[in-house]
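The structure follows.
Excerpt of the complex: some chains, original placement.
Labels A and B are assigned to the chains in the order they are written; within every chain, residues are numbered from 1.
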Amino acid sequence: MDFNIIRIARVVMNVTDLDRSRAFYVDALGFVETERDEDHLYLRGLEEHVHHSLVLKKSEKPGIQAMAYKVMEEQHLDQLYTFFKDKGMRPKWMDQGCQRGIGRTLRVQDPSGLPLEFFAEMEGVERMLQRYDLYRGARIQRIDHVNCMVQDVEAAQSFYMNELGFRCSEYTATEDDRVWAAWLHRKPTVHDHAFMNGVGPRLHHVGFSLSDPMSVIHCCDVLAAKGYAHAIERGPGRHGLSNAFFLYLRDPDGNRIELYTGDYLTSDPDFKPIRWDLNDPRRATFWGHAAPDSWFNEASVVLDVHTGEELPTSEPVLQQRKPDFVT
Amino acid sequence: MDFNIIRIARVVMNVTDLDRSRAFYVDALGFVETERDEDHLYLRGLEEHVHHSLVLKKSEKPGIQAMAYKVMEEQHLDQLYTFFKDKGMRPKWMDQGCQRGIGRTLRVQDPSGLPLEFFAEMEGVERMLQRYDLYRGARIQRIDHVNCMVQDVEAAQSFYMNELGFRCSEYTATEDDRVWAAWLHRKPTVHDHAFMNGVGPRLHHVGFSLSDPMSVIHCCDVLAAKGYAHAIERGPGRHGLSNAFFLYLRDPDGNRIELYTGDYLTSDPDFKPIRWDLNDPRRATFWGHAAPDSWFNEASVVLDVHTGEELPTSEPVLQQRKPDFVT
């Protein structure tokens, strides 16, 4: 590979009411608002030194416009362009200036249909890491990962690992050894990108990293105090997979956010991917209440990078939609 | 009143297998084992300077033998004896020496049928509060309260407040202003004794106080690591009522234990009891997963203080068995 992908770096997400979203993301969850215009809210975490990691775009319908990776050098974008073009994947340039705070970007629908984006430059801003007086809610530190539902996890995993250079930290297998879910990373954490078997392509959730478990608990308290207790869909609990202490929230449009803390360093090439049986009860929930059905069935639709239209979804190749102990 | 009840001080509980119970209470939850004989396990919390606050007694069948209150002076036991006798309640003395670690006790079935016990003296032991090297699991600090299901909460509340000198911190009322549950205290915390409407008389749970929320989270992790994840019945979450951060566990015999932290001082006579509507979703669960049906339906039977036989239970006077939002 002649490109070097650093990390998941931003998600661009449609929402239907910017004020309502701002109340949730900024006032309750504690995202830092970098900037707002009539149609966009640019948000970042406290440790982020760049313009944003989450863009909420006002739209009539929800939908995910892009999940973006930062690359090491500007020229890697050109190399990715050639790579995608050679694969017949119809990449699309978005020039610098047409999106706020970011350089030129390359967009492409990945083999699962997910709207990927790549960029090398983003405007720098003041880092708020030590502005503890501004810490609110979940004290969001930074974007950590995206988790996507796709029809064919094995195909997706193969493309990301073999063609884009991702490594696998953990995975879930069915009884007959089919990969049901996979956790892939470029930065040395458990993941930048996870895939799970399901109706796809859809974005299951965006994960944001917190500095400690008490930030999760405090966020729950703040959410309840502000009337958002119903936004808590699952958790707090501990994942077996990744070891993270987690909380899943649904934003006012139904998009799912994970608050995530406590995974581990995956820098070593001799770290062997951890295998979990799909039906091992400790896999997804080391402890905690069982995930509700909504967690397995609902996810955000994604948009076509060329037309902006919602992508149709299809049934997954593996029949089992969720572990057998969740009844 | 010529007696002064200080606080809930111990529970005596039948279990069917002492080794299995020891593995749960001592090895996983971190209770301090004061002493064990063939038929009993005497447990205490880290800050307790007395012999025990929980007695597990080997027996063929589960059941609660006694919930005990400490009184200020030895002579208060005699005054309570007279008081109960005058009420026609058949109190029973257990002489010093017939129970390990404790002076003479007075037992009586309260008007709801609950097996109460009173004592003034318990053997002192070394306090482990600053033996942080021995902290394990939930780092149990001390017994905090009992919560009982009774047929008639208003009658129970009236007896405890008017006859025994308890005060009410919070309560739950139905739409037509019947008291569905009540939190009563002698020590200035939210409760020593709570009553909830249900099939009774039964002990719903014994609550133990922890020093902070991270002890709850760490306990969940330890429970899962030791194969007890299934013992978590409800939580972690925050109660609206009492403000406590909580976790409910079921011991190997099905007895329910609450890990409890974060209530408040109730010392002032002008503190007005807080009223909660039974159907206010924030009442029992300020945030967190809904309580499962088992939490509303299952509880520990209590024993007759004279015969040791299980007390029969009856349906409660208020029809509504649980909030209407728990479906």
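Rule of thumb we're sticking to: a contact is a pair of C-beta atoms (placed from the backbone, for glycine too) under 8 Å apart; a residue touches a chain by one contact, two chains touch by 3 or more.
Small disclaimer: the values here were computed from a predicted structure and weren't measured.
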item	value
Copy count of the single sequence across the entire complex, 2 present	4
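Heads up, the rule we're going with is that only the chains that are shown with their structure count from here on.
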item	value
Cα superposition angle of chain A on its copy chain B, in degrees to the nearest 5	180
Mean-CA-position distance for chain B and chain A (Å)	44
Chain B-facing residues of chain A, complex	213-214, 217, 220-221, 223-224, 229, 232, 236-238, 245, 281-282, 285-289
